[in-house]
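Supplied in structure tokens, the structure appears directly below.
Every protein chain of the complex appears in place save one, which is left out.
And then chain A:
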Amino acid sequence: MAIEDDVLVIGGGVAAVASALAARETGARVRLIAHKQSTLRQASGLIDVLGYHPEGADDESRTAPISDPFGALDAVPEGHPYERVGEEAVRGGLDLFDDAVGDAYAGGHTDRNALVPTHGGTVKPTARYPAGAAAGLASDERDAFLVGFDAVTGFDADVAADHLRAAGVPFDVRGATLRFPGDLRDDAKLTRYAHLLDQNDEIEVDGQSRPAREALAERVKAHLGGHERVGFPAILGDAEPAGVRADLADSLGADVFEVPMGPPSLPGMRLSDMLFEALEDAGVHVETGNPVVDVEADGDRVDRVIAEHTATRVPYRAEQYVLATGGLVGKGIRSDRERVYEPIFDLPIPQPEDRYDWFEEGAFDDHPFARFGVPVDRETRPLDADDEPAYENLRAAGAVVGGYDFAAEKSGSGVSLATGYAAGTGAGERA
């Protein structure tokens, strides 16, 4: 016996979730197995579809942010995941996403990219952003005040404000660095702040004990001036960020927003939790904690895959499979001194013979390694060395797919959603 389903999705990031939800919508019985937590927990929580033109476009248009990502889809080079699955899948993936997160995210009202200020003071073109970041958009003309905390590294409010001014945002922006009330240790964990604010625990300030949200607002108020909106690093609660923001806004008499941060990222963690809740609501069976390590094939069909539960080997069977194990960071693609490889199915990954050709000279050049991944056909089936589908019932989605550079294009989550939608729908319909 094995554990049996119609569709088995391997992975635990945006791509896997989108695949599982899409497959589930076709009525298939779906299981998702993920090894570790996804890169989502380190990502900003922004859902980028296409922020900059991919390789192939001329240099000038590559430096300007894209305002209409859908309009730019036609220009992606052959082999790029968006070219493989087409605009319909990009829209399908975003629809899945919007349904899954509901009003916790904004941006779905328009095809155009929003411009979201980030922790470094850059402005990022993105398709969907957390509701908590909404009051911070760079297209909004209200003056903004940014608050940083000494102990929260990775966000220097003054520097971020300087950068934003230099970027020419259409409003005045100032920053100040304060001490978080209650004297937490200097390297207190992000979750410690979030927990304090969620629970609104009493904290000691000047010998007086008062609720955390109130104490924080009090401290910020003294610096506020006439600013109409206040940006905090993204530490404002984990379980109920909306409540924390509302309370702070009330006490401050100003709108409150969160500035997306680098890893580790609370918005990324909240998103990951929401997506897993959506899986549960949709009736997808989810197992996390063990890697899939092996495959048993029957001709050109995957018959079963083997997961390693600590040291025991457990077989899983399905009609259709989706591989959504991520790229080099997610461990869906691995490398050693000899080669870059896909560890479960050993799918071929095009790569220069000589590993010194994996990189270009300059840090910001087009590095081949950034686009490493499995090539897929238009049904997202990974191709073998002869450009034929490696298995008729295996599809791939997300960062394990090659042919795009998510960091340069700002397309990470968008590609995961689009390929996840295509792979999941295809798998579900054939299961």
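Here is the rule we use: a contact is a pair of C-beta atoms (placed from the backbone, for glycine too) under 8 Å apart; a residue touches a chain by one contact, two chains touch by 3 or more; residues count from 1.
Convention: contacts and distances are computed from a predicted model.
The listed options are "Anaerobic glycerol-3-phosphate dehydrogenase subunit C", "Thiolase", "NADH oxidase" or "V-type ATP synthase subunit K", and the UniProt record of the chain not shown names that protein "Anaerobic glycerol-3-phosphate dehydrogenase subunit C".
Only one of A:26, A:290, A:335 or A:351 touches the chain withheld from this view, namely A:290. Within the set A:75, A:134, A:184 or A:249, the residue that contacts the chain not displayed is A:184.
Within the full complex, the residue among A:65, A:108 or A:315 touching the omitted chain is A:315. Interface residues of chain A with the unshown chain, by the touch rule above, are 1-3, 33, 36-39, 41-42, 184-185, 187-192, 194-195, 199, 239, 263-264, 266, 269, 273, 280, 285-290, 307-312, 314-315, 329-331.
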